[in-house]
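One protein chain is absent from this view; the other protein chains keep their places.
The letters A and B name the chains in turn, as written, and every chain counts its residues from 1.
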Amino acid sequence: MTLTVKMETKELSVFYKSFQAIHAVSMPMYENKVTAIIGPSGCGKSTFLRALNRMNDLVPGSRVTGEVILDGGNIYDQGKDVVEVRRRVGMVFQRPNPFPMSIYDNVAFGPRLYGLRKKALLDELVEKSLRGAALWDEVKDKLSQSGMALSGGQQQRLCIARAIAIQPEVILMDEPASALDPVATLRIEELIGTMKQWFTIVIVTHNMQQAARISDYTAFLLMNEERAGELIEFSGTEALFTRPKDKRTEDYITGRFG
Amino acid sequence: MNTTIVTKRPRWQQQLRYKLQHGDRLWKLLLLLASISVVVLVLWIAWRLWDQSALSRHQFGWAFISPWAPSSWNPALDKFQAWPSIYGSLITSIIALLLAVPFSVGIAIFLAELAPPVLRAPLNYMVEMLAAVPSVVYGLWGIYVFLPLVVVPLGNALAATGGQLPLLGGLLKGPMPVSGLSRLGAALILTIMITPTIAAVSRDVLLAIPRSQREASLALGATQWETIWQVLIPYGLSGILGAVILGLGRAIGETMAVTMVIGNTTGGGNSILRPGYTMASIIANEFAEAVSDMHASALIEVGVVLFVVTLLLNALARWLVWSVNRKTMGS
Partner (left out) sequence: MQKDIFAQVDLPRVYRRRQLVNSVMLGLTGLFLVLAIIPLIWITVYVIIKGGHYINLDFFIHLPRPMGTSGGGVLQAIEGSFVMVIIASVIAIPPALLAAFYLVTAPNTPLATAVRFSTDLLAGIPSIVIGLFIYAIVVVTQKHYSALAGGIALSTIMLPVIIRSAEEMLKLVPRELREGALALGSPEWKAALRVMLPAAAEGILTGIMLSIARATGETAPLLFTALGNDNYEIGNMIRQGVRHHQSVLAILGQILDQPADALPLTLWKYAQQPYPERVQQAWAVALVLLLFVLTLNILARFWLSHRRRQLGE
């Protein structure tokens, strides 16, 4: 299997009003691979991730320079439809945030937005998405129950099912297991391992062991003197954790700071 | 042993200390008394009104509030039946609610989700001010400005078009009084008056919804409107319903502005284009000049009905708002 770049940032900087949160990050995200973003808290990992599907647009006073290339096109181009961007680049958040509606409706929410109304098609898609998120067997008999009634880990998998139901090409995950117990965390990690055969996955984590376990590539971000996040090192996960090229990466992964 | 304890403090300080601690008991008693009196006050209101309406209740029984009993409001004959004024309250409040709800929810959405930060504070102020204008001022403006300029032409147009319809026709039967004094006028003034109340509570409900709900929806590619309509409104639905019921309670209890524009007559049939009474306006208009004990008692019984209706509505509204708050905190 050849390695293709699915998504790529070029000199990406993010500003909140006068404060610069991300400084000139350039890195690739390969198709059907898991790319992890690690770094100490406050280094802008989440901000970087949110720039990849323009979720930062929601923050008043935020501004982006540089490019985010998805399949050759800059998602920040004038006239680019943000709705289209978010359909192709899905997102899973730190805390499970299902809608207070039934499990079925949670998963069908996205597809319905895009005009999919036929019951049979939706049924099929909901099942496939729930299977994809390894939740089907647990909920297939209670699809009409509220999504809020599930356990934390199940809720997070429901959110994953909801995200993959719109059949995105890239899935962004913002510390998806940080609010979960170890067993649920393990299930999510396994799930990410299977999901990468269908999707390109970018995951932010503050847990280095997790990054080492599940990712193929790892990017290490660190604050510079102006407290803006900078890319210190990007390479294959194994290489980064065993033979870091940068002294600061080595300090971080050996636990000398952060 | 006891006698050997040495008192370190001078006697006057001990006395002061004793008195202060004694003061604590008095303080607690005061707090308790004040709190109990608030509860007692509500019970007292209920009991007093119930008691004072005895004459009327015994004389007329349930027929007093029945839609099917022959209606009559005749102080000369001491025969009273309250349905026309109950109908007036219901029809004006329901029309006001139907008109005010879309407006209020729209306003709440704009204030909570869309208003640019610079505009937010002044707009919120304006909505609050709208709720603060005294009822009589609305009434004065209603009589001399709103009725002739808006209600009369609107009423005439309705009578000319809707009045001809087979089913709705009865509700829209003309002629519209030239003064504009009518149930329609009251309903429209009520719309203006309850919109800020519903809007303000709904806005607070929307603002209390966690950000993660908005993010989840937008990340799926929903537009801002889809997020509002398909996620936020359902999430806050019971709270918004609470706001609506609060508005209904206000509309039913609203007195002065309605009394000034509704025309105050027990006739008027069912048409909204005709003058009428509401429960509040019949009390306001007649009680000070009640001609007999029975007349006064009947008016107080109308007050009892009003009390019970607003009590139920308020309890329901509080419960709905409370349940949405609990849900918000739970997640």
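Basically, a contact is a pair of C-beta atoms (placed from the backbone, for glycine too) under 8 Å apart; a residue touches a chain by one contact, two chains touch by 3 or more.
If you're wondering where the values come from, they're calculated on a predicted model, not measured in any experiment.
Interface note for the absent chain: among B:163, B:180, B:236 or B:249, the touching residue is B:249. Considering the whole complex, the residue from B:82, B:209, B:260 or B:298 that touches the absent chain is B:260.
The residue from B:14, B:37, B:164 or B:292 that touches the chain not shown here is B:37. Within chain B, the residues in touch with the undisplayed chain are 20-21, 23-24, 26-28, 30-39, 41-42, 44-45, 48-49, 52, 102-103, 106-107, 109-111, 114, 121, 123, 125-130, 132-141, 143-145, 192, 195-196, 199, 223-226, 229, 246, 249, 252-256, 260, 280, 283-284, 287-288, 299-300, 303, 306-307, 310-311, 313-315, 318. Residues of chain A that touch the chain left out of the display are 81, 83-84, 111, 113-116, 121, 125, 128, 132, 164, 167, 198.
Here, only the chains that are shown with their structure count from here on.
One inter-chain figure worth recording: chain A and chain B are separated by 48 Å, centre to centre, where each centre is the mean of the chain's CA atoms. Those residues of chain A whose C-beta lies close enough to touch chain B in the complex are 53, 55, 58, 60, 83-87, 90-91, 93, 95, 97-101, 109-110, 113-114, 148, 159, 162-163, 166. Remark: chain B residues 117, 210, 212-223, 226, 230-231, 234-235, 327, 331 touch chain A in the complex.
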